[in-house]
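In what follows, a structure is listed as structure tokens, so that the remarks can point back to it.
The other protein chains are all here in position, but one chain of the complex has been omitted.
This part shows chain A:
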Amino acid sequence: MSGPLIVQSDKTLLLEIDHDQADACRRAIAPFAELERAPEHVHTYRLTPLGLWNARAAGHDAEQVVDVLLEYSRYPVPHALLVDVAETMARYGRLQLVQDPVHGLVLHALDPAVLAEVTRSKRTAGLLGARLDATDVVVHPSERGHLKQVLLKLGWPAEDLAGYVDGEAHPISLETDGWAMRPYQEQAVEGFWHGGSGVVVLPCGAGKTIVGAGAMAKSSTTTLILVTNTVSARQWRDELVRRTSLTEEEIGEYSGARKEIRPVTIATYQVLTTKRKGVYSHLELLDARDWGLVLYDEVHLLPAPIFRMTADLQARRRLGLTATLVREDGREDEVFSLIGPKRFDAPWKDIEAQGYIAPAECIEVRLTLPDADRMAYATAEPEEKYRLAATASGKNRVVERLVAQHEGEPTLVIGQYLDQLHELAEHIGADLITGETTVRERQRLFDAFRSGEISKLVVSKVANFSIDLPEASVAIQVSGSFGSRQEEAQRLGRIMRPKASGRTAHFYTVVARDTVDQEFAAHRQRFLAEQGYAYTIKDAEDLGVA
């Protein structure tokens, strides 16, 4: 037997990780293949046009890709697949966006036939200006982003060589007293800076904020940071103050509550996408300063209007940060064309193995509903079923039992439905944070939790993202947004920051047996299971819950 890789004709690559050459092979295929699943024995990678174009953007060519496949493959590689790889990769960069000294932004074709094809397409109508010659056509500068989107859809992704505006210079440096960037964080910053724009994929808890700070220090310009919510915005601010030379006064918050525009401004997606009388009233923020860098936190959550706005920001450097490029809406291609290609990616388990994120154990606890509840569930309207199952009263006892098992460990109970959360908070005697809780109160509770003053906290989905709870080591989720895979990953991320004691984190999901709750749970778990987190399934009865 030779070669750790099996290349399937459906363009999946199977990497047997116990093989001697597995590590070398993983490094070789990582630039062009998307890691799809990383369970314990065999990792599945997939060759997609986006992945292959990402590789082209990073300077790899088809010959290298083919050589890697042939070198590591155990069996003959399907011929059609090799042909397809070469053809797909050849499509990237045949068109280039370049800055012409006379005509400004120009779409330049290395192959006149391709230019003829795209100029004739209805979809490029209005995006392109005068034809200069057989290989060049003027592009309206405002349509740089739209054009890239359209070209990607047409299968001829353009290489953006038009460069970036420098932006307004503003000195930023990292203050590495008592800490240092981890090697993978440095690689991520380098990868991004070298590529100009793009996305860095790192697991929750692996220090994406540091990568952002590193990129800002590299750029040393005014920076616009877009985040999901206000709490997250405050955490970014605190982290930047702690890690960089920036002071509180240099960092502004642009949210529902405050509208500050400073050299570094942190804005929420929500405020940007708020409409007044049918127009986005806060768009001026984007042009308020000559931003040198735009940073997108949680890129997998970018709402559609932000994509549209981003299309107009193509002349500025853009960095996307995310734990997963999986989007429930399947708009990965827009991330590629508008933010940029993926510049860095590391499997979760790799970073865990390096000790930078805590090892976690995932447990699904199945609760058998009492007959009365089952009857109520069976006869409920379909749209009510999930709610009924997710809020089953039996879950309270399970949570109580689990909290008792982990007595003293910082524990988060996460849920979707407020009634259920109120009840739970009362049941286990813990504080509750929901969307209604004031920001001040939230901060107070988080601080208390962080300092160990309180060890239990019940939170609604407001805690899904970007709340820095360093020492949470147990999370219990009782209900969620149906089958959202990224929510599951985010919630696990809450407990994955490395623990001082190095102990294992526990992630529990409590589900009602034989209901849609169980089905959604199975769907939610797929992403993490594919990342190598094996879920153990336990019966509630085994926990000693009657």
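Note that in this section contacts are C-beta pairs under 8 Å (C-beta built on N, C-alpha and C of every residue); 3 or more make two chains touch, one makes a residue touch a chain; residues count from 1.
Assume contacts and distances are computed from a predicted model.
Entry comment: the absent subunit's protein name, as recorded by UniProt, is "Helicase XPB/Ssl2 N-terminal domain-containing protein", drawn from "Peptidase M16", "Outer membrane lipoprotein carrier protein LolA", "Helicase XPB/Ssl2 N-terminal domain-containing protein" or "Phosphate transport system permease protein".
Although one chain is not drawn, the whole complex shows that of A:78, A:93, A:305 or A:394 it is A:78 that touches it. Only one of A:39, A:129 or A:305 touches the chain withheld from this view, namely A:39.
The omitted chain makes contact with chain A at the following residues, 6-10, 12, 14, 16, 37, 39-42, 44, 73-76, 78-80, 514, 526, 529-530, 532-537.
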